[in-house]
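The complex appears here minus one protein chain, its other protein chains still in place.
Note that the chains take the letters A and B in the order they are written out, and that residue 1 is the start of every chain.
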Amino acid sequence: MKFLHKSWKYQLFTIVKYLFLTIMAVISLYPFIWVLISSFKDNNSIFGDPFGLPKELLIENYREVWEGADVGRNFLNSMFVCLVTLVILIMITSMGSYILTRVWKNGFLSIYFSLGIMIPIHALLIPSVLIFKRMGLTDNLFALVLMYTATNISFSMFIMNGFFEGIPREMDEAATIDGCSRSQIFFRIIFPIAKPGIATVATLAFLNCWNDLLLGLVLISSPHKKTLSLAISALKGSYATRYGLLCAGFVISIIPVVIMYLLFQKQVIAGMTAGAVKG
Amino acid sequence: MKKYRKAPVCIGFLLPVFLIYTLFLFIPLVQTGYYSLTEWNGITEKIFVGLDNFRDIFSNSDYWITFQNTIKLVVISLLIQIPMGLLLAYLLYMKTRGMKIYRTVFFLPVVIAPVAISLMFSLFYNSEIGVFNRLLEMIGLGAFQTNWLSNIRTLLYAVMAPQVWQYIGLYVTIFLGALQSIPGELVESAEIDGASRTQIFFHVVLPEIVNFTNICIVLCVTGSLKAFEHSWIMTGGGPGVRSAYLGVYMYKTAFVNSDFGTGSAITMTIVALSLVITVLFNKLAALTRD
Partner (left out) sequence: MKEKRWLSLGMAAILCAGGLAVTGGEEVRAEDKVSIVVATNWGEGDSKYDYFYPVFQKFQEEHADTMDITLQTYSTEDYKTKIKTQTASGDLPDVFTYWGGGMMKDMVDAGLLLNVDDYFADTDQVKREDFDEGAFDYYIAGDGNAYGIPIESTRGVLLANKEIFEEYGLEYPTTYEELLEVGKVLNENGIIPMAVGSNGGTPSEFLFSELYNQYDGAAEEIAALASGGAFKTDNAVKVAETLLDMIDNKLFPEDTMANGGWSASLQLYTDRKAAMTYTYPWMYEAIPDDIQECSDIIPLPQMPDATVDPATIQTGFTVYGFMINKAAYEDPEKHDALVQVCDMLASDELTESLTESGMIPCKKVEVNKEAQKLIMQKTLDYTADKNLVQVHYTTMPSADAISMMDSSLDELFIKAISAEEFVDKVQAVLDK
């Protein structure tokens, strides 16, 4: 009797659960679909009939974005900057975070590193331009890499710290007994286990870099060095923006992010199972 | 002896992150701090004015309106984003079919440019062509129809809504990662002991992910304190400053009105406010842990 009762409740719960999840999924999916549909429209149909299907498919928008904005080059620039940033960011923050959580706990440094999470990016625009000018890195993609790395350090260390703290201390001790050096412990044991944390950081940092407009705007000037989001932003008009064109640009820029996300999600799971086997 | 053996590794591991962070983030912050003590239009020489800029903004009612708006955003984001993120993550964690699909779909809004989201919501709210009012009428709530962006009482919340909603997926992802890192045996043994689902959640799962909840709360608070794009695109922070946050107010002061001294002063107050909230939060978290 009790068993039956539970199963009835369980079934109801399952139905409600899936209903809720599906409604949320539809709501979450909708903006992407809206951007996709709008990317085939002109302004009259976006404003006149914002939620309807396009009367005629304006594939024109995509062609124009691709040719007008030199998207191929901008895309490569963005990819280059984001990936280099990710590599540097993950290396240096995981190393720093490892020391601060497991080897040398230092309250001052922890607070120091968490300051950055609070700084609005607008506050950095003019000082950063001045600094890179002094360094001779005006209009240089590496300036962008350094700036993206710096602005993402705080929250990356924050997340990494959470993951490193969750790894049992015994692992270090066992490894020390086995005769591993500190750096060996880090690279062979801790770093692999922290993969889920790294994947989270990588996803979020990639997103931040990929979508950044302001730093790219002030640090880069040459057209052939522009990042994708800069090129897409140039599609806005002075008075009237052709939103169909803009949406086509967004679709082009969203796709790599989604691919990146899917890839890293796989890594999360791979990392987790690896951790479970070893642990 | 052992302590000193660690030193080279510590320095070697910490130096790169310390250098980049200090050079490109901390020094600019110090510079902004310096600008906040000057009168500067971004072109001519800076004139040192001491704390005048701070005195000006603290006596300006617009500053306090944006301050309140920002605090409201922080509170609303905390109350909606964190519980929603946790709830959705937990539902997905409970052996849900199609978990991967849901997870990806929930994350989608996060990657869409705020410009697109803001435009979509402006059209959504529009009382002439939008569907929001029509939707309300359809479900029998016609009495609540209003001009969302032109009604003094609703406009701030109308501007907040897209932002609060857009980033829920971020927290779903973080919480899901955290939930999946809980050893399966913990939950299983609790199930065997006959614990109910709610009991498992509160007594087994929640304590395990408390660290991540802290991460999410800090991300949520600092993200809200820096909020800019949605408000700027939908209403330009207006009418007046009624839908502006501190970040918008700062941008407008510095980059539209070319008053970089006052703009920097507003920035410093944002940083100070974040610091206060973070420290308070850490104290609170430490208290509850004990």
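FYI, a contact is a pair of C-beta atoms (placed from the backbone, for glycine too) under 8 Å apart; a residue touches a chain by one contact, two chains touch by 3 or more.
Worth saying up front: this structure is predicted, and the values here are computed from it rather than measured.
Peer 1: Give the residue, chosen from A:21, A:141, A:198 or A:251, that touches the chain omitted from the document.
Peer 2: Considering the complete complex, A:141 is the one touching the chain left out.
Peer 1: For a quick check of understanding: of A:105, A:133 or A:188, which residue touches the chain that isn't displayed?
Peer 2: A:133
Peer 1: I'm checking contacts with the chain that's been left out. Which of B:98, B:142 or B:240 qualifies?
Peer 2: Residue touching the absent chain, from the options given: B:240.
Peer 1: Write the list of chain B residues that the hidden chain touches.
Peer 2: That gives, for chain B, the contact residues 41-44, 122-123, 125-130, 147-152, 155, 235-242, 252, 255-260.
Peer 1: To test your reading of the contact rule: which positions on chain A touch the chain that is missing from view?
Peer 2: 43-44, 47-48, 68-69, 73, 76-77, 79-81, 83-84, 125-126, 129-130, 133, 138, 141, 213-214, 217-218, 221-225, 230-231, 233-242, 245-246, 263
In this text, only the chains that are shown with their structure count from here on.
Peer 1: So, what's the distance in Å between the C-alpha centres of chain B and chain A?
Peer 2: Roughly 15 Å, centre to centre.
Peer 1: What residues on chain A touch chain B, complex-wise?
Peer 2: 17-18, 20-21, 24-25, 27-29, 31-32, 34-35, 46-48, 50-51, 88, 91-93, 95-96, 98-100, 103-104, 109, 112-124, 126-128, 130-131, 146-147, 149-151, 153-155, 157-159, 162, 165-166, 181-183, 186, 196-197, 199-200, 203-204, 207, 211, 229, 232, 243, 246-247, 250, 253-254, 257-258, 261-262, 265, 268-269, 272, 275-276, 279
Peer 1: Over in the complex, which chain B residues touch chain A? Could you list them?
Peer 2: Residues in contact with chain A: 6, 9-10, 12-14, 16-18, 20-21, 23-29, 31-32, 35, 42, 88, 91-92, 94, 96, 100-113, 115-117, 119-120, 123-124, 129-131, 165, 169-170, 173-174, 177, 180-181, 183, 211-212, 214-215, 218-219, 222, 225-226, 228, 247, 250-251, 254-255, 260, 263-264, 267, 270-271, 274-275, 278.
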